[in-house]
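Pasting a structure here, questions to come.
For this depiction, one protein chain was excluded, whereas all remaining protein chains were kept in their positions.
Moving on to chain A:
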Amino acid sequence: MKILTLVRQVPDGEARIRIQNGAVDLEGATLVIDGMDEYGVEEALRLREGGADAEVVAVGVGPKRTEDALRTALAMGADRAIHVEADGALDPVTLSKVIAQIAQEEGADLILVGSQQADWDSQALGPATAERLGWPQLTWTNQLSLEGQTLKGRHDVDEGNESFEVDLPAVIGTQQGLNEPRYPTLPNIMKAKKKELRKDDLGKYGVSGARVRTVESTIQVRQRMNKLIDGKDPQQAASELLNLLRNEAKVNL
């Protein structure tokens, strides 16, 4: 079987985000594999190590630097990578068109993708890709196993969680709790340099640009009041806080 694991490159959670001319500028920011995608890479490797006769292919769509994230996936243990170079912005629903075509060409059986991307704050990529392929999808999965051609697992839903079974092919949205992603070891980082990283051109996929256009990005830092109360006298502090909340903030407590 073939497993595609999608990898996006995003700023590290602690990285400072700068806005330049109304757009996010990542120059100088530390960029990493999106944490939720990393659970997907790890899960693909575990399915293979668990006995599935699987080839694991990491796929990334983005500017040249996306290569770094793909090399990390290779160093973790992916067999090869495909990088579709794209400099302009693509929205997730448009991007799903590219991913679906790669999945078809590759004859993929399973796609793993982070349930939400930390740059777009979007949850659309997995479901949109599944729809294009006519596949089912399960999002926010935190437990997964493969028995023959059937995936069994558990995922979070709005009101709690569900156990599921689904036959391949399918798209699985990954998240925290699914596994603990491994760190690439030095020997594996060296080996990864020799693994295939195929470059593709976006034009090949018949995608011309985003259908959702970003007009402007801003960072609005809300001024907070930062009124600190000394807690030495707990009763005094408690009544002062409640007074502020009720009378200044006008919160109905």
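Remarks
In the analysis below, a contact is a pair of C-beta atoms (placed from the backbone, for glycine too) under 8 Å apart; a residue touches a chain by one contact, two chains touch by 3 or more; residues count from 1.
Heads up, the rule we're going with is that contacts and distances are computed from a predicted model.
For the chain that is left out, the UniProt protein name among "DsbE family thiol:disulfide interchange protein", "Electron transfer flavoprotein alpha subunit", "DNA-binding protein" or "Carbohydrate ABC transporter permease" is "Electron transfer flavoprotein alpha subunit". Residue A:Val166 is the one among A:Ala52, A:Val166 or A:Ile189 that touches the chain not shown.
The omitted chain makes contact with just one of the residues A:Gln101, A:Gln123 or A:Asn188: A:Gln123. Remark: the residues of chain A touching the chain excluded from display are 11, 13-14, 17, 19, 24, 36, 91-93, 96, 116, 118-128, 130-132, 136-140, 152, 156-167, 170, 175-177, 211-220, 224-232, 234-235, 237-239, 241-242, 244-245, 249, 251-253.
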